[in-house]
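Please see the structure below; I have some questions.
With one protein chain held back, the other chains of the complex are shown just where they sit.
Entry: chain A
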Amino acid sequence: MRGTKKREIKKKHSNKIPDELGLYLENETLKYKISNEISEKTKTWQVLFNKLKDCTLDCPPIFYEDGVNYIVVNAKKLTFCFTTVSNLSPFYLLELLRSIITLIKDFCGVINEQSIKQNFAMIHEIIDEAIDFGFPQNTQSQTIKKFVCNEPIILQKIPSSQKLFSTKEKKTVSFQATNKSIKNKRKLLQKKKNEEIYIDLIEKIVLQFNDTGEVIRSELNGKIQIKSFLKTPSHLKIGFNKLIIGPQDEKFNYMEGIIIEDCNLHRNCDVSRLDRENIIKIIPPEGEFILMNYRMSGQSVKIPFRIFPIIENISKTMITMKLKIHSDYAEHIYGSSVLVYFKVPDEVISLSYTIDQQKKNEQGSQQVKFDKNQRKVFWKIQKFFGECEKHLFCNLILKSGIENIKKLKSQIGPICMEFEIPSHSSSDIKIKSIKTIPLNNLNKKIKNPIRYKRNITFSKSYFMRL
């Protein structure tokens, strides 16, 4: 009896403190330490976890306590933290911490508690080479590799929650394919098979409509992310479908192309041929890196979905509304896990609805739910093909005794959308070609590496105010 109770309390206790790993620099001398929070009883962890626990709002990534500055970065459910007492540049430390995380990821293949626990010795080694006495040395996987002796222990099973692409097409490779270590002895032996490069074009879209359906704000943030497993040092040439033009460019006036507002580039990039041939050249470092971040806004952003809400009638007992969503992209691609939701007044007690099913075989792929606690109506569409329309008619039934009808209307909305559209880019930037040319041209026998390109558009914030 006593034993069982004890265990229960223990469980409760450990639920409160997130079971996470971290890494931190300490004091002016900037020592580093990898440790498991559970066993670590130093003050730093105590402060950090109290802070994470106590924060009623989200914990800011930079804060101080007792004159010690904490820099906290979350990656895949793990918390990484640096501390220092000097008044340094927060960007310097954040970038450094991120580099370390990328390094660990490059070497271990995936980043999670298990993979870190199994590779402690190697991670110590990596950090020893990357940071000497608190001063960053070399944080590039490629150059560090020759100094690291331990072999990584690769996790075999990869939890499905890490998947980014929810669709399974035969042509595409799942995102997990990139969960490999750049340092893997067995694979080194089969050299040719292992030459792979992944190029991802990921765009996030921010869009706001006003009540008449006009776009009042549209922004797009994109990045081109590369993960290179090339073992032969090579030039990589990436060709784009259209010209990419900056706002200050003089060509802006008379040439057709995609106008971006600003971008930043990887340091090894050669963009000298970008304006004539739409080509970016780079000698890719091994591991994961971002080739380019760009942003654009206004009319250059293509709008994937348009929302047409009609509130037909508001009476004392019921609100009738019609919602139409129109998709505006190529027919053969589809948005997956499209979620439309909107808030309804507190007085709504239940909902009746009809979904307009265009084709019979699509039945069951749509779901409508009313969440009483959140006061929200959710409408989920599994597959939303391009160039088509979906309709939702709903009757919101009100509780009796309502007088202020005007107030009711102001409490409907905003209508928000969440979605991901694989193989679609809202900026219209597309990767046309990927070529690799070995640096050492004498050795022409090397097979072309396997090249994967993927693009996807995500919603970051997509809504309409009523």
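By our rule, a contact is a pair of C-beta atoms (placed from the backbone, for glycine too) under 8 Å apart; a residue touches a chain by one contact, two chains touch by 3 or more; residues count from 1.
We adopt the following convention: contacts and distances are computed from a predicted model.
Peer 1: So one subunit is absent here. Using its UniProt record, which name fits best from "Rhotekin", "AP complex subunit beta", "Autophagy protein 5" or "Mitochondrial import receptor subunit TOM22"?
Peer 2: Matching "Rhotekin", "AP complex subunit beta", "Autophagy protein 5" or "Mitochondrial import receptor subunit TOM22" to the record, the invisible chain is "AP complex subunit beta".
Peer 1: Which of A:K145, A:R295 or A:K409 sits in contact with the chain that's absent?
Peer 2: A:R295
Peer 1: In the complete assembly, which of A:H124, A:K145 or A:K302 touches the absent chain?
Peer 2: A:H124
Peer 1: Across the whole complex, list the residues on chain A that are touched by the chain not included here.
Peer 2: 2, 5-6, 9-10, 12-13, 16, 29, 34-36, 38-43, 56-62, 64, 66-69, 72-74, 85, 87-92, 94-96, 117, 120-121, 124-125, 128, 132-133, 135-140, 147, 149-150, 206, 217, 219, 221, 223, 261-267, 290, 293-295, 343, 375, 410, 414, 416, 460-461, 463, 465
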